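Some chains have been omitted; the remaining ones sit where they do in the full complex.
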Amino acid sequence: MHMADALLSPVVGGAMSAVSAGAIGYAVHKIKKEELSEKKLPVMAVMGAFVFAAQMINFTIPGTGSSGHIGGGVLLAAMLGGFPALLTEAAVLIIQCLFFADGGLLALGCNIFNMGVIPCLVIYPLLFQPVLQRGLTAKRLTVASILSVVIGLELGAFAVVVETLVSGITALPFGTFAALMLPIHLAIGVVEGIVTAGILCFVLRMRPELLQSALGGAALDARVPLRGTLAALAAVTLLVGGGLSLAASSHPDGLEWSMEKVTGTTELLAEGEVHRAAAAIQERTALLPDYDFAQGGTGGTTVAGIAGAVLTTVLAGGAGFVVVRLKKRAASK
Amino acid sequence: MLTMQNLTVTYPDGTVAVDGLDLTVADGERVALIGANGAGKTSLLLALVGVLPHTGTVTVDGVTLDKHTLGEIRARVGVVFQNPDDQLFMPTIGEDVAFGPRNHGLPEDQVARRVTDALAQLGIGHLRERTALKLSGGEKRMAALATVLAMAPAALLLDEPTAFLDPRARRTLIRALAPLVPARLVATHDLPFAVDTCPRCVLLREGRVFADGASRTLLYDEALMEACGVEAIGILESGGK
Amino acid sequence: MADIRAKTAALTSLEQLAAGHSLIHRVHPAAKLLGTAVYLLCLLSLGRYDLTRLTPYLLYPALLLPLSDTPCGMVLRRAAVALPFCLFAGVSGVFFDPYGVLALAVLVLRTLLSVSAVLLLVAVTPLSSLTAQLRRWHVPALCVSLLEMTYRYIGTLLDEAATMYTAYRLRGSGKKGLEMRHMGSFVGGLLLRSFDRAERIYQAMQCRGYPAAEHVRRAPPLAARDAVYLAAVCGSSVLFRLIDLPTLLGRMF
């Protein structure tokens, strides 16, 4: 679910980076205030490394033969508390971006938001903690983990869709993109949720004090009415995930189909409409909005452009080749 | 029992860890594998159970190791890793010991018998319901050994079995190993242990057999041991100043 | 398991590259960080169909790869990791967009260029100089130390997970992967051991005077070399963004 640089425009990337940086700054401030930072640093670091290593382990899903792996955010939050978990997840994402080409530098803000801020600062305090407020039992822990992971992942996937579309790099209609992304992540979420629940239940059995201290350590400021939040989040997930997946499976053209049901016409979002919308977004988000929306350009522009591009490519390759030759010659001397 | 012919193990990055090695271990024989850090001991043991890919031939009881015989050979050859922590992954020791036999399709009553026997053999029946996370180093080592014994292997491969043990736990291990029948290949840096438990000894250097003979002779041969990158027992005991 | 060992190898190979001594390696980390950022911003601000205008940006990897002795193959292999999701978005876009094929090509090229820019950065700059630079830019010490320590322990834990997985498979039922019902105790066990290890690390740090006042280390002085590098990378990136070089070139002939 890593958002890639290539799918982003600088405006979206920059905005999301600002949001994530703000969240991280707030988390640092919170941790410092609670004087946890000193003792927590090694625990956070090793847990980050652990999540990284554990993500390499594939689980066979019974009856399917396919495999899944654990997700990080909720597990980290359960073990460390929300704010430290956010920092840890961010560190993991930065390392994945730098060393494994998962995501990208510009996309870091998006990824930290989708996979860190959402599970650690939204799902954890609003869902995970409330479910466990009335006592830490294996059953509640299982429910809380699965719900948190599933809803967190759905929200994250939804964010990916929005970020990609607002960037205007792909022409996918919103509904179709969402209908493709959300059901996939619903399935992944269920698996990751079960895995996370299994791990946390094991921890609960062996070392309950670890979970207790994490849960108690991040004392809830505002007690959130559990039922209402739960119901709302579940409803949104069901609606978006379930509804769209149904639509997508029975009608490849999911959005048109649902639009037809609702409005009685498919005209509303005809092809051209979508494009104009995308183009408008594109215009607004490009760094230099004066740029020529190329496909319509004059024949001359296009031909010259293509010829020039070929020439540029050859020149770039040639320059590289010269460097290689020069280096070789220098080495042989 | 165990035969290696021209065995070569190469890591993906090109490191040749074992380099055209020939070695035969007879039924019930006990062989110590000695060599400096990086000599290729661990790689050799891992190749024997197909964890690392190899070229050359490995046969166990006449069965040649390849894709199709892998399962069969793993059922016959048991490996105990250097770090027992890496080998215990079930909630209790009892379940851990049952894990292997159960996966090889034994019926539940036989699995239970195997577990009881393996634990009794090593004198750790009392650990059955305990969890590995709260055992001492010596107890973990014994539990790891039990998980392998329960699979009734014809050959045992041990990787540095005395690491982490205090002298008494080490002694307990030696006593527990003594009556066991399986042939044995033991990679170790603990030379007194090697002399004690293995009549035969193979010196490895850079992935090749450098010497092969009686432990009581080889391990006291200073020139030989030095050439192989380790130190003879004599030097160790005298303080080697 | 092969996966896990491969990850370790990936880390190791990048570290080895970063330890090199080429011209590019010696450039100030701040210059390299800024250069990469500007390059990425300019490159990614090009539009959905600007295939031709992307081509001048090929010059950056084409020159820096050989100059820094970074093997091309590695960059391509890693870029492949990032491709699937972009392809997913690009290929499905083809059905909704008359110029979908063009957009797809742009997406692939963007992926290739942006991935190689990031990889180039870490292939020529050791993590320790990157984090030192972050400290000098007053990124909170907690975050920077966390990054360094996480990186440090990833290697250790990857190794441990790999060995544990091997042990599992040796006694396992021969199926690939870990069965769901064992995962709680398997991964949970690894987690608890990691936790204990963290406790010991904390003790070790305490014994060496941690926590102490934050120290911001003196920056190595900016050399002329660094200014030239920065000017060249940023200047060309912005220039290519402002003028349509390929079209100009094409018109000339």
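Order of writing sets the chain letters: A, B and C. Residues in each chain are counted from 1.
Note that a residue touches a chain if its C-beta (ideal position, glycine included) is under 8 Å from a C-beta of that chain, and two chains touch if they have at least 3 such contacts.
Bear in mind the structure is a predicted one, so any value in this text is a computation, not a measurement.
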Displayed chains are single representatives; whole-complex counts: A x1, B x2, C x1
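Heads up, the rule we're going with is that only the chains that are shown with their structure count from here on.
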Higher-contact pair (C-beta pairs counted), B-C versus A-B: B-C
Chain centre separation in whole Å, for subunit C relative to subunit A (CA means): 17
Interchain centroid distance [CA atoms averaged], subunit A/subunit B, Å: 45
Two or more partner chains touched - positions in subunit A: 202, 206
Junction residues of subunit B - those touching two or more other chains: 91, 133
Residue ranges of subunit B in contact with subunit A within the complex: 91, 131, 133
Contact set on subunit A toward subunit B in their complex: 202, 205-206
Touch list for subunit A against partner subunit C, complex: 2, 4-10, 13, 24-25, 28, 31-32, 37-39, 41-50, 52-54, 56-62, 67, 70, 79, 87-88, 90-92, 94-95, 97-106, 164, 168-173, 176-177, 180, 194-195, 198-203, 206-207, 210, 271, 274-275, 278, 282, 286-288, 291, 293-295, 300-301, 303-309, 311-313, 315-317, 319-320, 323-324, 327
